[in-house]
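Left out: one protein chain. Kept in place: all the others.
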Amino acid sequence: MKRVTIVCESLAREPVTRLLQEVGAHGWTLLEVQGSGRQGLRLAEIPEFSNIQVDVIIPPAVTETLLQRLHADFFPKFAMIAYETDIRVLRPNKF
Amino acid sequence: MKRVTIVCESLAREPVTRLLQEVGAHGWTLLEVQGSGRQGLRLAEIPEFSNIQVDVIIPPAVTETLLQRLHADFFPKFAMIAYETDIRVLRPNKF
Partner (left out) sequence: MKRVTIVCESLAREPVTRLLQEVGAHGWTLLEVQGSGRQGLRLAEIPEFSNIQVDVIIPPAVTETLLQRLHADFFPKFAMIAYETDIRVLRPNKF
């Protein structure tokens, strides 16, 4: 399985979680983080600046769909990074 | 080393951290996250719904013990997911 992590401006919260539902993700977690991005040290200049981080666990096939949608529809509009990590999910039925 | 991430309802906080001590984990971090899980979009319905995420770094052997205990004693009782990631820990004595 893959964990895809999306860090973006809070403004993108609703569109991102809607996209996760559309691609078939069953669950995700969301938290607020402080961020400093490529556009410069926004955090230092505006201390209350906050981003959100969304982590979603999905199969590789769904990852591809998600990434293509992020690339086509989100990267042009929002300050955003996304990356994937290989994980091993512990499921009761695997034991 | 492995990083095991447990995302669960806040109710499980005390039992989970007690389990981590029992299996011999030396430290962990805990943070509150908003979650949307397999039972449906709980977050959307109850905006204040919150989960906790616990990250613990342990050797592979401890991971197996931890996962068996989670499977046997926690998965039946709590809304919970757990997954592991391979990591490389930077220790002073490794340099």
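As written, the chains take the letters A and B, and residue 1 is the first residue of each chain.
As a working rule, contacts are C-beta pairs under 8 Å (C-beta built on N, C-alpha and C of every residue); 3 or more make two chains touch, one makes a residue touch a chain.
No experiment lies behind these values; they were computed from the predicted model shown.
A.B. asks: Decide which residue listed in A:1, A:67 or A:89 touches the omitted chain of the complex.
C.D. replies: Hidden-chain contact among the options goes to A:67.
A.B. asks: So which bits of subunit A touch the chain we can't see?
C.D. replies: 7, 31-38, 41, 43, 51, 53, 67-68, 70-71, 75, 81-86
A.B. asks: Kindly note down the residues of subunit B that lie in touch with the hidden chain.
C.D. replies: 1, 3, 17, 21, 26-31, 57, 85-90, 92, 95
Keep in mind that, in the parts below, only the chains that are shown with their structure count from here on.
A.B. asks: Between subunit A and subunit B, what is the separation of their C-alpha centroids in Å?
C.D. replies: Whole-Å distance between the two chain centres: 20.
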